[in-house]
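Structure first, then comments.
For this depiction, one protein chain was excluded, whereas all remaining protein chains were kept in their positions.
Letters A and B mark the chains in the order given here, with residues in each chain numbered from 1 onward.
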Amino acid sequence: MPDRLLGSTEAQIGASRPRARSRALLAGRGRYLDDINLPRQVHAAFLRSPVPAAVIDRLEVSAAARSPGVVAVLTWADLAPVCQAWRTLSAAFPGLAAPEQTPLANGRVTSVGEPIALVLAASRALAEDAVAAIELDWRERPAVGVATAALAADAPLVHPELGSNLAWRFAAETGDVAAAFASAATVVEERFVFSRHTGVTLEPRGILAAFEPSEGRLEVWASHQMPHQLQLHLGELLELAMSQVRVTASDVGGGFGVKMHVYPDEVAVCAAARLLGRPVKFVADRLESLMSDIHAREHVIEARLAVDAEGRLLAIDAKGVQGIGSHSVFPRSSTVETLMAMRTLGAPYGLAAARAQADVVFQNKAMTGQYRSVGHPIACAVTERLVDMAARARGEDPLAMRRRNYLEPGDGRCRTALGLEVFDLSHVACLDRLEALMGLPALRQSVAARRQAGEVLGLGFAAFVEMTATGSEVYGMAGVPVAAADTIQLAVEPDGSLKASASLSELGQGTDEGLVQVLADAVGVAPERIGLEMGRTASGPHGGGAWASRGAAIGGEAAWHAGRKLRGQILAAAAALLQTPAAALDLVAGCIVDAQRHERITLAALARTVHFAGHEFPQGTLPQLQVAHHYRREADIAIPTNGIQAALVQLCPETGLVRCLQHWVVHDCGRIINPLLAGEQVRGGVVQGIGAALFEHCRYDAQANFLDGSLADYLVPMAMEMPDIAVGHVETLYRGSTLGAKGAGEAGTCAASAAVLNAVNDALAAVGGGRLAEIPLTPPLVLAALNDRSNAG
Amino acid sequence: MSDLGLETTATLACTVNGEPVRAIVPVRQSLVDWLRHGLGLTGSHVGCEHGVCGACTILVDGRTVRGCLMLAMQVDGLAVETIEGATASGRVVALQAAFRERAALQCGFCTPGMVLTAAELLASEPRPSRARIREAISGNYCRCTGYQAIVDAVAAAGGND
Partner (left out) sequence: MKPAPFHYLAPATVEAAVALLAEHGDEAAVLAGGQSLMPMLALRLTAPAILVDINRIGALERQSIDAAGYSFGALVRHADAWAAVRADDPAHLLARALPHVAHQAIRHRGTICGSLALADPAAELPACAVCLDAEIELAGPAGRRRLTADAFFEGLYTTARRPDELVVGVHVPRLGPDTRFGFDEVARRHGDYAILGLAARALVVDGCIKDCRLVYFGAGARPVVATAAQAALKGAALDDGHAHGRAAAAVMGELAIDPDLRYGATYKRQLATALLKRIIGQWKAPQ
């Protein structure tokens, strides 16, 4: 225990506190991107490609430029003088094909929705009028839609200059896979189809950019998860020093990975602001966001699992194809998803051998990227489905199968078969906790009784390992400038309150509240006395922002150390003023006290003295009531978390509709800083996973035309169809840090679709139906499986 | 830069949150766009502009409507209430407190619409069942919370803990 406060009743760490910011948001006083306006601002609208693949023969903007209210109509030719093109390069993915990408189309288009021209006008409506007046002639080229067809010899090429649609190929193998399968008593195999879906933040992407020519300064407000990263790339692309670029993210209406990339349209807006010298605002409308936000998780995977006669898992073997769309997203690359989908295969279990291969292919579709729980839900569904199939083949309880095969390194550490280093796990404890949370024996009895009565019910489980709080090795060794470290700046104001600034980002998860709680305990002040600012590159330190569930594990640690540093400074100053050894003093609830807990001086009085009456200090003491702490974990590429989920579903035998009746999650994310907010992270994540399992699908036809233009077509999960979600926690501290916190933000999404997939298959099996290995589980698919009697007997 | 000189406009007079307002608006402007950009009432949000997400929910003559599916011109002579007005009047204070306590919001983008929708339910059914609450908010999308906390908060505010 690093400190007497941890776990005590005074402690803020571990307390359920609602977010302070929620008061303003509840009153409608949030400040989201579109709420911000600047004098002289103009509004952007894009002409976007209506076709998946074409060569542009003619792009005539003169009529559009004469349209009422239009200030400018820009094409790539206009932007090129002030803006670089880019390629997504990463040494982490040797051989990654990296076609050039431009903010506006450079002579051809490679997906529906790709921005071609940019209209700037007095209002968005007027800008849209002008977009309709742009004359565009194109020659349509054959397009690649279906990922599994992209590598066929006669497949059209998305980027002809590359000579192939192969973007990258993943392959890893450990142990003797062939021997394992040869010796297996049971082998199960399945072909999995995962359809594209997307993040659908309720607040769409948006950006407001202003350029001050006299200072060469670009000032940007963006609805973004990592303003610091955006600052860096805008500087690079527009050839400005980072000190000339300021990015602010105020309230952000959801991120989930959608808002962590450098999008062509957003770069175009910044370039246009620079060119015009007047502020430009762009807020994606829902059509634009559905077609141009990153999509994710389009995989087809053939996988098999070998099990010995005692029911021990021997080996997993998977071969997949992933469609990433027209480009690998900048700057992190879409292949991060491949990597995680392959590397986390089989992760909860001890396997002697494993093989994973994936072809990552370009298609004439929207780019894919890092959506919440990147890649993990794919691996989890494949693994957990195969484990269930093996248990069924052996005629045993799927939980007994899991219990027997869990990989638990205990106090040590080890590698999963596909190379993840794992430690501090608690699979068995989570499973025990889940059984208790569900009241499993009674629940099973009730399921059996209801089945007797004719209901088609299924209970499904999915164990998981989620890699969180990625360390600096991952992108650092890849040569990609992504901050995996975070910094907190902290200072005492003259009234004794604290001014804090963090390099992390707040999107609603509650990182802000968690950091304040940590700071409060670390320094010894009430949380209400801390003012924390995030999301501003102009005043905040450079750092990671919001990705890979890092708020508590990295941000929390930075806050702890910053707070302890400041506390040391405060006590040193007090010691000097009071002529007492610092070791005899303590800081509790904003008061400096002695060993008997008698108040010696308040922090407010001390701060006032430091700021306004410094002469009272003894000669030669210059108290420093401000600190910064840059925290980078030195060990462990990522911190594994683990847990298990369960889903109870009901299938309608007449319609194939799947109803989620209840869902359970037990998660171990190490020390929980705020149980209230951590629980809600899990619930929100679960519903995204259920959405993927049952509803969400970015549909394209075989020619790569986009079919889900509106939110009436793209089905998001709504309140009426979602179940209540019981959440339990096991707290196995991460031993590599002071607080022991791990990531909590993505675990809900990680295993939810797998649990639902298993539950649906459990229900199907109970009535002798067919198997399903495709998400979303649409009603026609489910009904067909219900009526499929080929497995009955 | 004003777009008014470039648009077909008309004059409208109504009350917004109890205050009389007269304005010249482009006739094609939606009610929510006018409230947000014409009057600076940015508490009503825009998530889809085609009636599906409920982020733009406001009240017209005392009933919830989609702010994106009415023209500003259509409230001529009517009474509009937004989250700002409902907050100022104190009529949603119990719901707001319950949402906060239960962490029934994360990013907060859906929240004003959720609160106004829930308030309408509680006004007609003070102690709704959980299923009824889910049905009442079934037209309001929330990507962050997974809905359960919202259902809990509405139940708590309705005294149905």
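Going forward, a contact is a pair of C-beta atoms (placed from the backbone, for glycine too) under 8 Å apart; a residue touches a chain by one contact, two chains touch by 3 or more.
All values derive from a computational prediction rather than experimental measurement.
Colleague: Who does the absent chain touch among those shown?
Modeller: Contacts of the omitted chain with visible chains: A, B.
Colleague: Pick from B:V16, B:L41 or B:M70: which residue touches the chain that isn't shown?
Modeller: B:M70
Colleague: For the chain left off this view, which of B:E49, B:E84 or B:D152 is in contact with it?
Modeller: B:E49
Colleague: Of the residues A:G235, A:G311, A:G568 or A:P779, I need the one that contacts the missing chain.
Modeller: A:P779
Colleague: If the hidden chain were put back, which of A:N37, A:T148, A:Q445 or A:T655 would touch it?
Modeller: Hidden-chain contact among the options goes to A:T655.
Colleague: So which of A:A526, A:M720, A:L733 or A:A766 would be touching the chain we can't see?
Modeller: A:M720
Colleague: Considering the entire assembly, which residues of chain B contact the chain that has been omitted?
Modeller: 7-8, 10, 27-28, 30, 49-51, 54, 57, 63-66, 68-71, 73-74, 117, 120, 135-136, 138-140
Colleague: List the residues of chain A that touch the chain left out of this view.
Modeller: Touch set of chain A with respect to the missing chain: 123-125, 128-129, 132, 285-287, 654-657, 695, 699, 707, 709-710, 712, 715, 718, 720-721, 778-780, 783-784.
By our rule, only the chains that are shown with their structure count from here on.
Colleague: Let me have the rounded angstrom distance from the C-alpha centre of chain A over to the C-alpha centre of chain B, please.
Modeller: Here the centre of chain B sits 29 Å away from the centre of chain A.
Colleague: Under the definition above, what is the set of chain B residues touching chain A in their complex?
Modeller: Checking each residue of chain B against chain A gives 1-3, 6-7, 26, 28-29, 36-37, 41-50, 52-53, 55, 82-84, 87, 96, 99-103, 105-112, 115, 130, 133-135, 137-151.
Colleague: Under the stated contact criterion, what part of chain A meets chain B in this complex?
Modeller: Going by the criterion above, the answer is residues 18-19, 21-23, 25-32, 34-35, 37, 40-42, 68-69, 71, 121-123, 125-126, 199-204, 251-254, 256, 285-286, 507-510, 676-677, 680, 683-688, 710-712, 716, 718-720, 722, 724-725, 748.
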